[in-house]
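Only a single protein chain was left out; the remaining protein chains are all shown in position.
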Amino acid sequence: MDLILNIAVDGVAYGMILFMIAVGLSVTMGLMRVVNLAHGGFALLGGAFAHWLGTDAGLGFWVAAPLAIAAVVVIALPLERLIYRRIYGFGELQQVLATIGLTFLMIATVNRWQGSTLLPIALPDMLKQTVDLGFRQLTAHRAAVIIVGFAVIGALWLLLDRTRFGIRLRASVDNRDTASSLGINTGRIYMLTFALGAGLAALGGILGAELLPIDAYYPLRYMVLFLIVVAIGGMGSILGSFIAALSIGIVETASRYLLPEAATILFFGLVILFLALRPKGIMGRA
Amino acid sequence: MSRLILPLALLAVVTVAAYVLFPFNLAFLTRILIMIVLVMSLELVLGFAGIATLGQAAMYGAGAYAAGLFAIHVWADPIAGLLVGAVAGAALAVLSGLVLMRTTGLTLIMLTIAVAQICAEIANRARDVTGGADGLRGIRMQPVLGMFEFDFIGKTGFWYAAAVAFVIFIALAILSRSPFGLSLKGIHESPERMEAIGVSVYWRRVTAYVLGGGIAGLAGALTAQITQLVSLETFSFTLSAEALIMLILGGTGRLYGPIIGTVIFMWVHHTAAANDPFNWLFVIGGMVLAVVFFLPQGLVQLPTSLTRLVKKGGEHAGS
Partner (left out) sequence: MKIKTTLAIGLATTILAGAAWADEIKVGVITPFSGPFAQYGTQYQQAIETYVALHGTTAGEHEISFIYKDVGGVNPDQARSLAQELLIKEQVDYLAGFTFTPNALAVGPVITQSETPTVIFNAATSAINKESDYYLRTSYTLWQVSVPMAEWAYDQGIRQVVTTVTDYGPGIDAENAFKAAFEAKGGEVIDSIRMPLSTTDFTPILQSVKDQAPDAVFTFLPGGPPTFTYTKTYIENGLKDAGIMFLGTAETEETNLQGFGDLGIGLTTAYHYSSAHESEANAEFLAKLAELHPDAIANWASVGAYDGVHLIYEMVAAAGSDGPAALEAAKGLEWESPRGPLVMDPETRTVVQNVYLREVERNADGLLQNTEKSVIANVGDLGWSN
């Protein structure tokens, strides 16, 4: 019984961290239909800023983290104008190549700026405590990630389904020309959505750093993991990414409790099996 | 075939020139040749048939381990080893392709990555057979064709790899003009139309994937025989991604693409890494972006673009 509870708690906590990082990718890749391999790069930038602001500039976590996210958004806006805007119309492979090139530049920049060692982000004391769940302990940090994760999916649902911005965004994505002719400023919608995706990446990078520590090569190291979450969830579905992240978290955690040695093979085997049976993912549209 | 004579002669001249001009860098040139073979396999899979993959290293690694193990335990003849590598690559491609070729787009890309990761993990876990993370060691090859001993400077290795690259180049050139090659291009452009005229898109894609897998296995076997060691990195995502970058850099659709892309990427990497290793990613990143934006068809497009630019300039001057 304890084992099942352990798997549930650790699986959800891990899955939520995956979701936090992958949800931004789901926004750019799913909603905007651009294969954005540079997503991890924005998470890296967020983490690097948070490290720098916290360690070198001496700011507290609660100040450093929002500032770091803001900084990433500020960088993302001109990048969208200069680079992404041009590649929306490209084929998938060109998009892959362009965003890999961009990722290389981001890695090289952080490498030059902060070196190739780990960039730890100091957590506030509040998040370092442990919460007693009765049958075991959980770190406050993971509890916080679970709460923020639910908050993010709630906020995104409100934003996309219940606001004018959301309606316009869906209209722009479904048919850009029609949307423009109806007077929607599609350029601005795309730019804002992209910035949202980048901001979420930064948030995920910072909050997930306890599990996926930040260093210059972060984007390449975890690229496959993020892509798997989006592929399993189905392109274009925030809810799909959410379910996928939690399922992956629970499956991986269960295999690590029960059969740690076979965990990798089991994990990728299940990914293949699932995608072969449901190529469009959990919530994918045909 | 006659149309092939001029390009082949040109390539032969370039190969000999490289040998004469860089006698101290034969080992590096050999690595380029092996990489060209791998990138040509990707050209067949992606350029001809339009199968987007980020897992070509799976077949490369399978070929490398198969050739290495064959040389250690069965027979150390290089040519036999090459065949074993090709068969291993093709076999893995059949096994995975039957499932993979039912999908497209991002799903297909993810599946190809997953296959390569599973292969790496199996090789890691089968330590007693593969040496695990330490690498498969103890590969000692017999002379090529019983005559040419693998030498210290790498002369034999260079000509051996060059010969394989030539054979594959010719094979692909012939294939691209064959009915099968043309049908692949048709599938690439419009799978629906090909299906409508009665072509089994699925089986053609599987066939292309298996042929590509065989060539990738061949490249892996070459590397196993020349380095005399196989590591888990032969399955790495980085290798698949780099091969893809080289292909798109050079340009798909023409057989020169893989050669130009590979040579330029590896040469830039080599030079940049030698001069300022810490910052070489800036150079590669910038180069990749520049190609995407200014030469979307890859570097093979460069002469055409330049000619057009010059012509345009000429017209303006004339008017």
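By letter and in written order, the chains are A and B; residue numbering begins at 1 in each of them.
One rule holds for everything that comes next: a residue touches a chain if its C-beta (ideal position, glycine included) is under 8 Å from a C-beta of that chain, and two chains touch if they have at least 3 such contacts.
These numbers were taken from a predicted model, which means no experiment stands behind them.
Asks: Consider the whole complex, including the chain that is not shown, and state which of B:156, B:223, B:240 or B:301 touches that chain.
Replies: Residue touching the absent chain, from the options given: B:223.
Asks: Tell me, which residues in subunit A touch the chain that this view leaves out?
Replies: Per the touch rule, subunit A residues meeting the hidden chain are 2, 6-7, 10, 13-14, 17, 111, 115-118, 120, 122, 128, 130, 136-137, 139, 141, 210-213, 215-217, 221-222, 225, 252-253, 256-257, 260-261, 263-264.
Asks: Touching the hidden chain in the full complex, which residues of subunit B are there? Just list them.
Replies: Listed in rising order, the touching residues are 23-28, 30-31, 34, 117, 121, 124-125, 127, 131-135, 137, 140, 152-154, 223, 226-233, 273-274, 277-278, 280-281.
In this section, only the chains that are shown with their structure count from here on.
Asks: Whole-Å distance, subunit A centre to subunit B centre, using C-alpha means?
Replies: 32
Asks: Across the complex, what residues on subunit A touch subunit B?
Replies: 29, 35, 83, 86-87, 90, 92-94, 96-98, 100-105, 107-109, 111-112, 220, 223-224, 227-228, 230-231, 235, 261, 264-265, 268-269, 271-272, 275-276, 279-281
Asks: In the complex formed with subunit A, which residues of subunit B make contact?
Replies: 46, 52, 99, 102-107, 109-111, 113-115, 117-118, 121-122, 125, 237-238, 241, 244-245, 248-249, 278-279, 281-282, 284-289, 291-293, 296
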